[in-house]
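A protein chain is absent from this complex, but the other protein chains hold their places.
The block that comes next holds chain A.
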């Protein structure tokens, strides 16, 4: 990438002063540059490029590698839009560092140019820094700094932000409506799109032509897909795709559509159990009362008879006991 001079040298990672010096010292490649005065023509283009890249943000990440660490130490670098990236590996050793060398690799392929690499030794630490600009999706991937023959490495995984949906499947009922949500935390995608189907065959969902689907989101970092009048066939996988300047990321949401009979069965089971228990307990109560009243035979039972006879016949019996306060109601 950086093996060309000339205009493409301007694209190289930015120490703008260094570039100016290089430009002043070298002649641009006539095959690529303008035939007229090279400094004159390259300046505005260079300025344009520098203007384009000067307001990019800088993302720096560090990894510390020691002799005792695992074979590979990983760090995630999340990029949404083109920016300067500075990756730093710090190797700490107890032994002599003179024989130690460091190489940088992208996806296990060594990076050839040494531009943008900066290696310093201080005491017993070896620091290697790699600075470059990421401006398209081809530059995303795994960048590793490899130390020595033992291949101790630290890996930077550069990727676009991941979208998050619901991990468990969403349950809904036939005839109901449901909302599928995808969120991207701390990031602002340019666009969201929804797809239906499995990984191999994805059908985009068009909310404008179909009344069944409504896509909206209250903030730019989330999107909601509302599906109305659900049918059992609507169950399946739904994918939400977030588009960034540097690429895309997608997430899967699973939807299961049930009929209303499914929860009705446990409900009816509980209802049957309740009716059974209530009947059992009330019967038990009546039985216990009958048992208790029967052996008592005397006082209360006779009184019931007397009361009844009093009411019905009006015959004056010799009632030794009047209505007891047993007839206590609340």
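FYI, a contact is a pair of C-beta atoms (placed from the backbone, for glycine too) under 8 Å apart; a residue touches a chain by one contact, two chains touch by 3 or more; residues count from 1.
Here is the rule we use: contacts and distances are computed from a predicted model.
S.K.: Any idea which of "Glutathione S-transferase", "CASP-like protein", "Monocarboxylate transporter 12" or "Glucosamine-6-phosphate isomerase" UniProt assigns to the chain that's been left out?
M.R.: So the chain that does not appear here would be "Monocarboxylate transporter 12", according to UniProt.
S.K.: May I ask which residue of A:78, A:203 or A:262 touches the chain that does not appear here?
M.R.: Reading the full complex, the residue touching the unseen chain is A:262.
S.K.: Out of A:151, A:232 or A:285, which touches the unshown chain?
M.R.: Answer from the full complex: A:285 touches the omitted chain.
S.K.: Write down which of A:173, A:195 or A:213 is the residue touching the left-out chain.
M.R.: Residue touching the chain left out of view: A:173.
S.K.: Which chain A residues touch the hidden chain?
M.R.: Listed in rising order, the touching residues are 168, 170-173, 176, 178-179, 181, 258, 262-264, 266-267, 269-271, 274, 277-278, 281-282, 285, 289, 292-293, 300, 303-304, 307, 325-330.
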